[in-house]
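The other protein chains are all here in position, but one chain of the complex has been omitted.
== chain A ==
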Amino acid sequence: MEPCTPSVSGGAEAVLALQENSSISVAYHPLYGPHDDLILLELDEKLLDDVIHQRVFLRGHPDENAVLCTQSKTYAVKFVGTSNSVLLIPSSNQVPEDEASQDGNQKKCDHDVASVIKSAPGHLELVEIAPKLDKLKLLLSENPYKLEDVSAMEMEEIETEKIGLYRWHDLVNEMQASEEELKSGLKALSAVEIGGYWRLVDESCIGMILKMLLHNSVLNDWMLSALDEDEVLHVLEADGFPRMIAHHCLSVFGDKVDKGEGRCVWRLNERRVCVHYARDVLREGKMRIDNFIDEWKKRVPEEMVANFHMLDGEVLKEKLGVETWVRPFRVSSLPSDPSERFSILFKERPKWDGRDLEPYIRDLSVPGLSLEGLLLKFTRRVQSSPEAEPVFSAR
């Protein structure tokens, strides 16, 4: 009694459309085996369209946990095992042809057979997560755009070393984030695309351009709240700065004001300009607060008013004896993973007043978890009286 070849009419369809009072034989496929190359991925119905239109990617290096990215979201990929026997039956028109079955000597079965190709040990599950963008700053800091590059640019882009330079597609390959999230990550870092490469502009370089811009505003009687783009760029170009970098400076320190009439007008953002000068003052490290404030106020442009509240998430105040000192502590330099973030914050200070802590955590985003939820999860909250400011410590 030789085994007969399963008829092609079987497969998943026959199982799923089994009529009442009928039966189908379930058998091991001629190619039954572990088939590790067949993977089950549990997917939300709403992501199916993205898959069908091939807009879904798995990203990550061999040493990273893979993530799945659509155009706008990032998902962690987790394997969920099962102790059940999950018998996988392919669609009939896909059952891989076994060589033996092609040889016509074997008789066809007279009844339907559904063939099991493998027993699945589990499936992959997706959990929406925040994109992993911390590496972006690391990559772009390898080779930031500096003042020296300004002169190099003029010499018509010689194909010099491209070490530490990343094109868009390099970043897409490196980062575990969707393209939209990557775009906003680049924006948050104030990165700019120069000659096809995404780069950070060195702080002293952008500071120099800002200084020139402010100089010129005095010389030419420009209003800092209404800077004509063409005029500003023209003058900065004459001063030797590439137009693109000058434009980047406007976009870092200013906001575009809609004026219409084909003219582009920018308003310098008081807070961003003031924060820049505060960083400048604190470049050497901590200072007594009164010295700091004096020096800071001296440096900001006359039309602007420096206010200590602008420095939320930028500096920390601390009491040393009777004196109050300030020192730089930038939220932008902290990791975006909540558990790492809180661990660093509590290493910095074992106890945080709610109002001091807020600027250092408000940018954290975890899908499905509010800021309140994060505080509950990662901190212990103590409030001496209902009216008192809550104090947070490590959990």
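Observations, loosely collected:
As a convention for this text, contacts are C-beta pairs under 8 Å (C-beta built on N, C-alpha and C of every residue); 3 or more make two chains touch, one makes a residue touch a chain; residues count from 1.
The definition used in the following text is that contacts and distances are computed from a predicted model.
Name of the non-displayed chain as stated in its UniProt record, restricted to "Origin recognition complex subunit 2", "Chromosome transmission fidelity protein 8", "Deoxyribose-phosphate aldolase" or "Mediator of RNA polymerase II transcription subunit 18": "Chromosome transmission fidelity protein 8". Considering the whole complex, the residue from A:Leu16, A:Val257 or A:Leu376 that touches the absent chain is A:Leu16. The omitted chain makes contact with just one of the residues A:Leu38, A:Val127, A:Val305 or A:Ala388: A:Leu38.
By the touch rule set out above, chain A reaches the unshown chain at residues 1, 3-6, 12-13, 15-16, 18-32, 36-45, 48, 51-54, 56-62, 69, 83-91, 93-94, 113-114, 116, 119-120, 123, 170, 172-173.
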